[in-house]
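Missing here: one protein chain of the complex. Every other protein chain is in place.
Per-chain numbering from 1; labels A and B assigned in written order.
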Amino acid sequence: MPESATETPGAGITAQAPAPAAKATRGAISIRNVTKIYDPEGVNVMAVDDCSLEIAAGEVCMIVGPSGCGKTTLLNAIAGFHSITFGEIYLDGQLLCGPEKPLADQGADRVVVFQNGALFPWKTLLQNVAYGPIVQETMGKAEALEKAADMLAEAGLADMAKKFPGEVSSGMARRAEIVRALINDPKVLLLDEPYRAMDALTKSIMHEALLEMYDRTKVTMFFITHDLEEAIFLGDRVVVLTTRPAKTKKIVDVKIPRPRDYRLLGSEEFRLLVSEAKGAVHEEAIKAFEAGERELA
Amino acid sequence: MSERVADTSGMDTVQPPPTGLRLAWYRARRSVKTPTPYLMVFGVALWLVTYSLLTEILKVPRFEKIPGPIEVITEWLSPDPAWGMSLFTEAYLINIYVSCRRILIAFGIATGIGVPLGLFMGWSKRFRDYSFPILETLRPIPILAWVPLAIIMFSGFETPILFLATLASLFVTTLNTLLGVDSIDESYFRAAGCLGSKPRHVFWHVVLPGAMPFIFTGLQISVGVAWFSLVAAEMISGDYGLGYMIMDSYMINTYVSMVMAMITLGFVGWATSAMVRAVGNRMMQWRIRALALEGR
Partner (left out) sequence: MAEHPTVHAAVAPGPGRAVPLRRTRLQKLLENTTLWRGIVAIVGFILFWEVCSQWKGWFGYQIPWIGKVAPPSDVMAVWMDILPQPGYWESWYLSTFRVFLGFAIAQVIGIPFGLALAVNKYFRDVFFPPFEVLRPIPPLAWVPAAIIFWPTTELSITFVTFLGAFFTIVINVLGGARSIDGRYLRAAQSMGASQWDLFRRIILPGTLPSIFTGAAVGMGITWEVVLAAEMISGGGQQAGGGLGFFIWSSFMGGSIEQVIVGMISIGIAGYLSSSAIRYLGSVCMPWRRLF
């Protein structure tokens, strides 16, 4: 992998991207010594222990680790759903949360795509996508709906715009959810195992669509997954976390050039990277399984 | 279960599944090919025949005092009723009208207060902490125990009756709305938050629509409870209304009118709750369509 070894991921990709993509200049996350202790019943449970991680602007950072290890805790801390106990998190040099302010403000610069999907079931896909700009008052209602319709059409969902989430397949719903996030022009996209419940065939379609979307937008992604192949196929870097309390165990750099497509899955380079990561994950998975603790949020 | 075949075909062709009348017609056409409708008719007939045999034909002791179905139906349809009440007499229709008007007022007030109250309780932790204990202290007291207090507090006939029916449905509506807010998946709040919503947006776009299914379940129960308390209140202290008609007919020994009032109550009660359900279905298309695709 010598060709991209000296480049930062964002810069390297822009040069090769076919589309006139924006250069990624924003969305750098810095997680410094973050610790999270849950205290549900007077018993302290350490979910994240002194975890540090730097994510560059425009990077696709894949977080892998055993079930219940604290991956989602990190995501929740960035998104502002949960406070942190120690440490700081910065976004583009701005403090999100730290010792003085353990809970980050929620905002549309960090949009989350949820594990089980959180499109509002009582709104059509179109209304769902237009929701963000309307409530933030960045666009008028008509303008927002128009933009939303365009973006849905771009994602191949033009026929589905007037349907409710309960009426479309989970793949389509998930795609619409990503569109709903992107319409806000976020700095960071936080994805919490978005393709978890999907079959392998749907997944591969979703992956290609996501890669295509990334090549267009170059948005920073903090992507949690269990699936190592997914991680290496999509990511610039794969961070393997230990079992609870979570720490960074291993970081695998994926220096496969973009744009990528499904043919990559058969290559030698790809399989070497997968097995490298698999070794680290497997060890932790065994530890987590034997601990047998119930997963925390 | 049997609808599943139709629904999957709807999904394949990306057409909306049949709704409303077309769906009802389709289901009716399919169901006449099964024994179910015939058995249903048989069941109702069996019940009517047994009832008639016991009371009118065989005149079994004790049962003979209860008016039988033939007697009640002839009386009900008679333009010149022997006991003073039938479909064609003004007194009967006035009783129905008075009861329905009371239900409408009580149910309207209870919904108007209960739904916002429940929503605010679910939305604001502080408000809930203060108001919920009071609600829970008052709730175990049966509505009927309020009758004397209602008569003391509000004089006359109308206000105490309305108060009792309102109180009964208010508790049910508020609690179900609260449960509805609690039932909303946390991720919808989070999604709303990370899309840049202000608290009022969360209220109008998440709390209210998310609680809607529970609100309508609650409203259906609430309209039933309102009838329950209304009847009791009218029986105990009434001037008009179906509950009063039951009690009055009992007092003056016109048992046919009494049974007539009971059956009327059953029908009107069923009709009001069906109306609430229909309104709910209209307001929650998103839910109806998703459930239809799941074959329910």
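Keep this in mind: contacts are C-beta pairs under 8 Å (C-beta built on N, C-alpha and C of every residue); 3 or more make two chains touch, one makes a residue touch a chain.
Owing to the predicted nature of the structure, the values given are computational and were not obtained by experimental measurement.
Peer 1: Which residue, A:Ile55, A:Ile134 or A:Ile183, contacts the hidden chain when the whole complex is considered?
Peer 2: A:Ile55
Peer 1: Looking beyond the chains shown, say which of B:Val147, B:Val181, B:Ala211 or B:Val276 touches the absent one.
Peer 2: B:Val147
Peer 1: Touching the hidden chain in the complete assembly: which of B:Tyr92, B:Phe107 or B:Trp227 does that?
Peer 2: B:Trp227
Peer 1: From the list B:Gly108, B:Gly156, B:Pro199 or B:Gly266, pick the residue that touches the absent chain.
Peer 2: B:Gly266
Peer 1: Looking at the full complex, which residue from B:Ser131, B:Ser187 or B:Asn281 touches the chain that isn't shown here?
Peer 2: Answering carefully, the residue with contact to the hidden chain is B:Ser131.
Peer 1: If the missing chain were put back, which residues of chain B would it touch?
Peer 2: Chain B touches the missing chain through residues 35-36, 39-40, 42-44, 46-47, 62-63, 65-66, 126, 129-134, 137-138, 140-149, 151-154, 224, 227-228, 231-232, 235-236, 242-243, 246-247, 249-250, 255, 258-259, 261-263, 265-267, 269-270, 273.
By our rule, only the chains that are shown with their structure count from here on.
Peer 1: Would you mind pulling out the distance in Å between where the CA atoms of chain A average out and where those of chain B do?
Peer 2: Chain A and chain B have C-alpha centres separated by 47 Å.
Peer 1: For chain A, which residues count as touching chain B in their complex?
Peer 2: 79-81, 106-108, 110-112, 114-116, 118-123, 131-132, 135-136, 159, 164-167, 180, 184, 190
Peer 1: Spell out the part of chain B that touches chain A in their complex, as residue ranges.
Peer 2: 14, 185, 187-188, 190-198, 201, 205-206, 209-210, 212, 284-287, 289-291, 293
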